[in-house]
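Please read the structure below before turning to the comments.
All protein chains of the complex are present and in place, except for one that has been dropped.
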Amino acid sequence: MTSALFYSMAGLALFAIGFFGVVVASHVMRKILALNVMGVGIFMFLIALAKRNPLVVDPLPHALVLTGIVIAVAGTALALNLMVRIHHIDQSSQEQSK
Amino acid sequence: MNDLSSSLLLPAIVFLPLLAAIIAYLIGQNRLQGPINICFSLAQFLLIGLTTLLFLHEKTDQSERYIIGGWGAPLGIDLIVDGFSILMLALTGLLTLLITLYSASYFSGKYSASDKSLRFWPLWWLLISGLSALFMSADAFNIYVCLEIIGLSAAALVALQGNRAALQAALRYLLVGLLGSLFYLFAIAILYRSHGTLDLMQIAETTNHSFPDKVAMILITIGLLLKIALFPLHFWLPPAHANAPTPVSAILSALVVKASLYILIKFWFDVLGETTTLGASQVLGALGGAGIIYGSWCAFRATQLKLLIAYSTVAQLGYIFLLFPLSEYSMGVSSFTGSASQAAVYFIVAHACAKAAMFLAAGNLILAQGDGEIAQLKGIAVREPLNVLVFAIAGISLIGLPPSAGFIAKWLLLTTAIESGQWWWVIVVITGGLLGAMYLFKVLSLAFSTDPAVIESRAVKSTAPVSSVSSVPVSNVMTTVALILALITLALGFNAEFILNISNTVSEVNDI
Amino acid sequence: MFNKLDIEYDGPPVDKSALSLIASVLVAGLLLAVTITIVLSDKGHNTGLATVITQNIELSGVTNPVTAVLLNFRAYDTLLEIAVLLVVVLAILPTRDHHTPFFKRIEVNKQNLVLSALQCWIAPAVVIFAGYLLWAGAHQPGGAFQAGALLAGASVLLFQSDTYQINYTSPIARVLLVLSLGVFITIGTALIWFEGSLLTYPLAFSGLLILLIETCATVSITLALASLYSSFIANENLSITDNKHRTIE
Partner (left out) sequence: MNLVVIFDALLIFSMLTLGWMSIFSLSLFRCIVFFVCLGLLAAIAWGQLGAFDVAIAEAAIGAGITGALLLAAWNRIRPHRTKAIEPNLTNAKTSQKDTKEHV
C-alpha cells in the first residue's frame, strides 16, 4: 500500500461524488461544479497513476492533466456563459410582464 | 513507404479548417466573408477527395499511418486512415462543401442577423477541423481533445439562435457532452494504467479479457452513448437539433452524432474487441430497437417540423445500433467485418445525406412559411415544389423505399438479420419503417393537399401578412444545395456497388 | 436527469424526485465499488512511458519532461487544446467591435486604496513572475499555461476597477487571440518542408522554437482567460442586443 494508491482511490471517490452531484443536483451551477469535481477526481487518479511506481514519476499523465485542466476551464466558462444568458432572458421577460 | 503516409495531405485536412477559422475570425464583418469561406470549403473538399482517391488507388490492405513530430506511436501522436475513416472523411468533405454553400446564403444577412455570421463561421470551421481530426486520430487522448472541440463548438453553434429555447438546449447539450467526455477520459486513464500507452493499435495488441479493460469499455460505452443519444439517453438531442440554425441542425444530425458513433465502433470492434460480450451487444441492440420505436412514435406526434426530423434522427440511430448484435452473431467473434458492418456503414452514409437534405429542405420550407408548425405547411407544395420534392426524396430514403440509399441499407440489414437467424430484429426494422412512413406521409400529405380553399386562404394571408410570422422567398442556392443532397441520396441507391466497393475495402482493412 | 435545469438563485440543492436520487446513488456506489476493486486488484503496466520519455528527453530540446511532452512529443494535442480555448472565446466574446482602442487608461478620482495598491505593486510582480515561469518551463516546473493563467489572474486584478480597460473585440485583440494557433500552425507546417514531417523540430532549434510557441501561447492564453472573465463582468449590453435580433424558428 503506497500513498499513491490512497490518492487514486480518493480520485475515484471524488469522481463518484461528482457524478452523483451531476445527476442529483438541481441548479445548473451545482451541476457545473459537480462536473468540475468529477474532473478533479480524474486528474487526481491520473496523477496518482503517474506515481504508482514509487521510484519513477511518469510525466505523461501530468501533461494530459495540464491539457485537461485547460479544457475543463473552457467548458466551465461556456456553460456559465449560457447559464447567465438564459437568466438574463428570464429576467427581462419577467420585467416586461410586470 | 507510399504517398499518403509521407505527404502533406493528412495534416492539411486538419489544418486547413483551422486556418479558415482564423481567417474568418480576423476578417470579421466583410462582404468577402461568404466567397472566402466557399473557397476554403472547396479546397477542403478537394483535399479530402484527393486523399480518398489516393487511398483507393493504392488499394492497400492496411491502414495508413502518418507520424506527427517524427516520434512514433507510444511517445508521439499518429494519424491513421483506414477504409471506414476514409469514408467518414469523404462524407465530411462533401457535407462541408454543400452546407458551407448553403450557410453562405443563409447567413448573408437576408435570413438572419448579420452579426450571427461573425460567430458562425469561425465556430463552423473549428467544428469541421475537430471532425476531420477525430476521423484520423490514432491516439486515445487525442480523441478526447477532438471530442471536446466538437462538443463545445457544437453547443456554441446551437446557442447561436439566441432565444431561450435554443440557449437551454445548448446548455443541456453542453453539460451532457462534458459528462460523456469525462467518462471517456476516465476510461482512458484506466487504459493507460493497464497498457502503458495511449496509441489505439498498441492498446489493441495488448488487450485481453482483463477486468480493467472491461470496466474501461463500459465507461467508454456509457460516455459515448450519452453523446450519441441512444434511446434512454436521447433526451437532449431533439431540442438541440430542433432549435439550432438550419445548417447547424444538418451537420449535427448528419455528422456530429456519427463522430461519437465512429469512436464507439472503433473501440467496440477494433481496440477493445475482446472485452465485448454477446449479452452486451444484445443489450445495445435492444436499446437501438427501443429507440427506433420510441423515436418514430415521438416524431409522429411532433407538431414542429424540425422537432419531427430530430426525433427521426433518434430513430435512425437505433437502426445503426442493430449492427452490434448482428455482427457479433454472424462472426462469432466481434469484428467490424461482414454484411452487418457493411449495412451499418451504408446506413451511416445514407442517413447523413438524407438527413442533411431533409433538414435543409425543412429549413427552406420554414423560411418560406415563416413558421415551424407542421399544421401550417398545408398546400406548400404548390409554392415550394422543389423543396417539398427534396423532403419527399429524403423521406423515401429514411423510410427505406426503393430506389434510394436507405432502401439498400435496410435491405442489407434485413438480409443480415435473417441470415443470422435473429428474426426479431426483422420485426423491429419493419415496424420502424412503417412508423417512419406514417410520420413522413403525414407531412407530405399536408404539403400536397390541393384543397383550393386552403390555397386561397394562404394566398390571401400571404398578400396581407397580419401576424408576426414573416415569410421570405428562399434563395435558389439554398434550394439547389438541398436538391443536390437529395439527388446524391438517390444516386447512392441506384449505384449501390460504388459504396459497397468502398465498404469492401473497409472490411478488408479491418480484417487485418 | 438534465430535464430540470434551475437557474433560480434559491432552491434546494437536491432535485426532489426521489426515484432518480436512489437510482443514481446506486449507480454511483456501484461505480465506486467496481473501480476501487480494479485499483486494488490489478497491477497494470508498471511505469507507463516514463522510460521512453527519459530516453528521448535529450532530443526534445528542453529538460523539463512535462514541457517536452506537451510541446514536443504531444504538441499536436496542445495545438488542438488551444483550439478548444479559441472555440469558447469565439462563442462568448461579443461580436460587435466597439471601436475603442485596445488598451485604455482612464483617470478616476475616487480610487479604492487597497485595489490601487494591489495594482501598483502586486501586478508588476506577477507579470515578472509569469515571465520567469515561462522561461523556466524549459527545465523546471512552469510553462506557458501556468504563466498565462497567472497573467490572466493579474489582469483580472488590474481591470477590476475601471482605470484600465481592454477592448477584446478590437483588431489587435483578435490578432493576439489567434496568435498562438496561427504561429503553431505556421511553424508546424513550415517544418514539413524543412524536416519532412509535421511538427518535427530540428534538433538545433527545438529549444528556441518551443520557447517561441510558448511565448505566443502565453499571450493568447492570458488574453483568452482574461476575456472570458471580462465577459461575465461587462456583457450586459451584448446579451440585450442579442435578444432583439429576429430569430427564425
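For reference, chains read A, B and C in written order, and residue numbers begin at 1 within each chain.
Everything below uses one rule, namely that a residue touches a chain if its C-beta (ideal position, glycine included) is under 8 Å from a C-beta of that chain, and two chains touch if they have at least 3 such contacts.
Here the structure is a predicted model, which means the values were calculated and not measured.
S.K.: Determine which of the presented chains are touched by the chain that is not presented, and list them.
M.R.: Taken over the complete structure, the missing chain's partners among displayed chains are A, C.
S.K.: For chain A, which residues reach the chain that was dropped from this view?
M.R.: Residues touching the hidden chain, for chain A, are 3-4, 6-7, 10, 13-14, 17-18, 21, 25, 27, 29-30, 32-34, 36-37, 40-41, 43-44, 47-48, 50-51, 57, 62, 65-66, 69-70, 72-73, 76-77, 80-81, 83-84, 87-88, 91, 95.
S.K.: Tell me which stretches of chain C touch the chain missing from the display.
M.R.: Residues of chain C in touch with the missing chain: 7, 9-10, 13-14, 64, 66-67, 133, 141-143, 145-146, 149-150, 152-153, 156, 160, 162, 225, 228-229, 232-234, 236-237.
In this text, only the chains that are shown with their structure count from here on.
S.K.: Quick one: chain B and chain C, Cα centre-to-centre, how many Å?
M.R.: 29
S.K.: Compute the distance, rounded to whole Å, between the mean C-alpha positions of chain A and chain C.
M.R.: Using C-alpha averages as centres, the distance is 15 Å.
S.K.: Quick one: which residues in chain B touch 2 or more of the other chains?
M.R.: 141, 145, 148, 152, 155-156, 159, 163, 168, 171, 175, 192-193
S.K.: Which positions in chain C touch two or more other chains at once?
M.R.: 2, 5, 35, 44, 46-49, 53, 74, 77, 81, 84, 87-88, 91, 242-243
S.K.: For chain C, which residues count as touching chain B in their complex?
M.R.: Contact set of chain C toward chain B: 2-3, 5, 34-35, 37-38, 41-42, 44-49, 52-53, 56, 72-77, 80-81, 83-84, 86-88, 90-91, 95-97, 171, 174-175, 177-178, 181-182, 185, 188-189, 192, 195-201, 242-243, 245-249.
S.K.: Under the stated contact criterion, what part of chain A meets chain B in this complex?
M.R.: Interface residues on the chain A side: 15, 19, 22, 28, 31-32, 35, 38-39, 42, 45-46, 49, 52, 60-61, 64, 67-68, 71, 74-75, 78-79, 82-83, 85-86, 89-90, 93.
S.K.: Looking at the complex, which residues from chain C come into contact with chain A?
M.R.: Contacts found on chain C: 1-2, 4-8, 11-16, 20-21, 24-25, 27-29, 31-32, 35-36, 39-40, 44, 46-51, 53, 65-66, 68-70, 74, 77-78, 81, 84-85, 87-88, 91-92, 143, 145, 221, 225, 228, 231-232, 236, 239-240, 242-243.
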